[in-house]
Structure formats: structure tokens, C-alpha cells
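Report on one structure; see the data block that follows.
The full complex has more chains than appear here; those shown keep their coordinates.
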Amino acid sequence: MKSAADAIADIPDGATIMVSGFQGSGMPNALLRALVDHGAKDLTLICNGAGPHGTQQARLTDAGQVRKLICSSARGRSDEPTPLERLWRAGEIALELVPQGTFAERIRAGGAGLAAFYTPVSVGTDLAKGKEARDFDGRTYVLETALKADFTLLRADRADRLGNLGYRGTQINFGPAMAAAGATTIAEVGEIVEVGSFAPECVQTPGIFVDRVVVLPDLR
Amino acid sequence: MQPLSRTQITWRAAQDIADGSYVNLGIGLPVLVANHLPADREIILHSENGIVGIGPAASDDQADPDLVDAGGQRVTLRPGAALVDSAAAFGMIVGGNIDITLLGAFQVASNGDFANWDSMHPWKGPLVGGAMDLAAGAREVRVIMQHTTKEGEPRLVTQCSYPLTAPGVVKRIYTDLAIVDVTAEGFIAREIVAGLTPEALSEKTGAPIVVASNCATLSAPDL
């Protein structure tokens, strides 16, 4: 793919999109910027946290392109409500708050073809309300459903022609799980490396999960 | 009566972490425990964004935006560290491989319930992060917090008024005034700062609290 704009050009209104990244590391900012410019709306966004003010992710939600946000944090850091907090209070964006590990596991389940699983996390809390609870071997678990997406956007450090990905440090976070759970997975990377550059036992995201790669050398 | 400083609380909590433990430190006060781990113990710090084996905080010239802990702080790796994805990192937590998690809290109840995620703020967006996963999954949950709110309200209570993070999981609480165990019989003070009477402690505690017969003096070096 020549550009981020090309890579996301076919994302339609109403699409469900996963976006990797944690505390800024691994955020696909070039793809997100292109998505803001593209203007697709009524999106369901699956991303661990709301982006701090000024980030590409915050621009996407602030622009009203997101109808629903599934995340483990939607809290701004400022003393005033963020645009997202205002949209949420006004009922213009729906929030589904999920414990971060359950969030990761729901995505992992989606990628692995499972429909749902029982986890002990959130049992006895407000976040378990309305969810099916069930005892196994004397402990209570809640049912959580898998998450899948039409598109996954992620950032990695480098890719080969087969789509194998390597990440820098903590860039990895939700990348491998989301790559597997997205019907179309789009990676932005800093570099294309030769096929054979990755040690076979050290391919963090195998190319089988990756559909499009955008090279943005200034990322590195 | 001399309450412990925030730094001293974290120092004291660090002394109770056994050699060989895998530990996850929550955002805020708990993460400062890393600064006081006894040098003769091998304690491996875990971060839910995918690090097993956090090293010292990064200096300015080491700081790498792609090497951050769960709080977003720039960190280093210790030799032998592993970097994994978030699903694997939380698998370690919920799968019972974290020996101890130290977390902050608004309140802890005498049955081990605690609340640390929903501040019931009038307009702020919700935030849960990894708190519930750590609370439900770690082998032992310990809390670090001030004994009372800024307004002097007890944080150790009979029943949490804030929404729970998990029911019945807290085993020990480190405060500026005391180390308190959560037992089947309720709160038991194991250490109290010098000059604080059992009566004064009870006044600052929102639930019955027993002072252990072998209760020691809670102290820490000047830090």
C-alpha cells in the first residue's frame, strides 16, 4: 500500500474498528489521521483507552465519527470534560467499559474463533451486572462474549513482504490479538525487511493475520 | 504521633515482599514500592501491558516511548525480561501467576471488599483499566492508602460506599498509621505508629479493629 489513505479508503460508515496501542506506544497514528480525513462515521471503536487530547484517536472521537467506544478507560486527564466526555454525557457516544484483561481476552477469543468464555474477573462488581454468572468448581465466573472487527489498525516496527510483524518494546500490547480478530488487518510500520529476516520462532504477529502494510519510514 | 510519609509507606510495603516473588504494582502510590525493594531479594515486576521484569525507571537519555509501564512511565528492562502481548500478560494475572499485587484504594471493608476504580465523579468518563483483573487474579491483594481521606473520613470501613473492584480479596493494608490485616474476624492491626493509641486508631477506622497482642511499632527510615 502506498499511503495510509489508500489503506483505509474502503472503511465504510458503520464499520467496527479495532485500534491497538497503550499509553501512546503502538498507536497507528498515521492510519488514524487518514481515517479522520476519510470521514467514515457511525463507527464502533474498540480501543483500550480514549486518546488524550490532541492525539489522532481523540480527533476521531471528537469529530463525532464514533457511535460506540468499547474500552477500559474513557477518562480525560484535564480538569474540564474532554470532548469525548461531553459527547458521552450528551448521549451521542455510547461507552462499553470492560476490565482491561477481559478486553484483551475478548479480542483474543474473537481471533481464535470462540464465541464466549467464563472469567472470574468483575464478579461481584457493577461491571458484571446483567451478565450471566455461573459456578464452576465452586467459584463464580461471568460470561463474556468475543470481540471481532471489520478492520484492525495497528502500528508495528517492521514487516516483511509476507506481512510478518515485529514490534519495538511495549508497542506489542493489543497488536497480536487485534491482528487475529480483524477481518481486514492494516499495519503501519517503519520499515520493510527482507523475507527471512525474522527468526521463525520470533514472529510476533505472523503474516497470516495481516492484510495490508503501509510503510512510513519517519515512524522509526 | 508521627504518621508515615507516602514514601515511607511504600518503603514499608516493600519490606514484606518475599524473595522470588512476581509482583504487579498498581498506578499511583504502589508503583513507588519499586524504589525500595530490598537489594538482596530477586523480585520480578510485572506490568499488564506486557512486561515481565521491569528494571529501574528510565533516565532521560534512556527514556523510550515504546518502553512504558502500565502507568505510562518510561522504564527499562531487567536482564532476563520478557515482552509479551496484553492477552498473555493478563493471562498471567488471571491465571494466578502474580504472587502479590499492591494496589491503591478509596476504601477497604473489613470483609476484604475494596473499591478503587469508580470515584463517582459527576462528569468524568469511566476508567477501570486492569484493576479488576489484578484484584480477581493475583494470589494476594495488598492495598496501600492513607488511613483517612483528606477530610478525615475513614477509608477502612464495614462496607464500601464506592463501587467494588472485587469482593473479599484484600489481605493486608498499608497506611500512614498502621499495617492492618483483613481476617475472618475483621481488621487486625499488626503495626501502629508510635504515639497512636488503640483508641485513637479506632476513631480513625470505620469498622471494628483489633490491635494484635504482639502489635509492633510501625516505623520506617527517613526517606
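Note that the chains are named A and B in the order they appear, and that numbering of residues resets to 1 at the start of each chain.
Everything that follows uses one rule, which is that a contact is a pair of C-beta atoms (placed from the backbone, for glycine too) under 8 Å apart; a residue touches a chain by one contact, two chains touch by 3 or more.
Everything numeric here is computed off the predicted structure, so don't read it as measured data.
*Asks:* Which formula, in the displayed labels, matches the entire complex?
*Replies:* Per chain kind, the total copies in the file amount to A x2, B x2.
In this text, only the chains that are shown with their structure count from here on.
*Asks:* Where on chain A does chain B make contact in their complex?
*Replies:* Spelled out, the residues of chain A in touch with chain B are 22-26, 48, 50, 72-76, 81-82, 84-85, 88-89, 95, 97-102, 104-105, 107-108, 119-127, 168-177, 204.
*Asks:* Which bits of chain B are touching chain A when the two form their complex?
*Replies:* 48-51, 64-68, 70-72, 83-87, 89-91, 93-94, 118, 123-133, 136-137, 163-168
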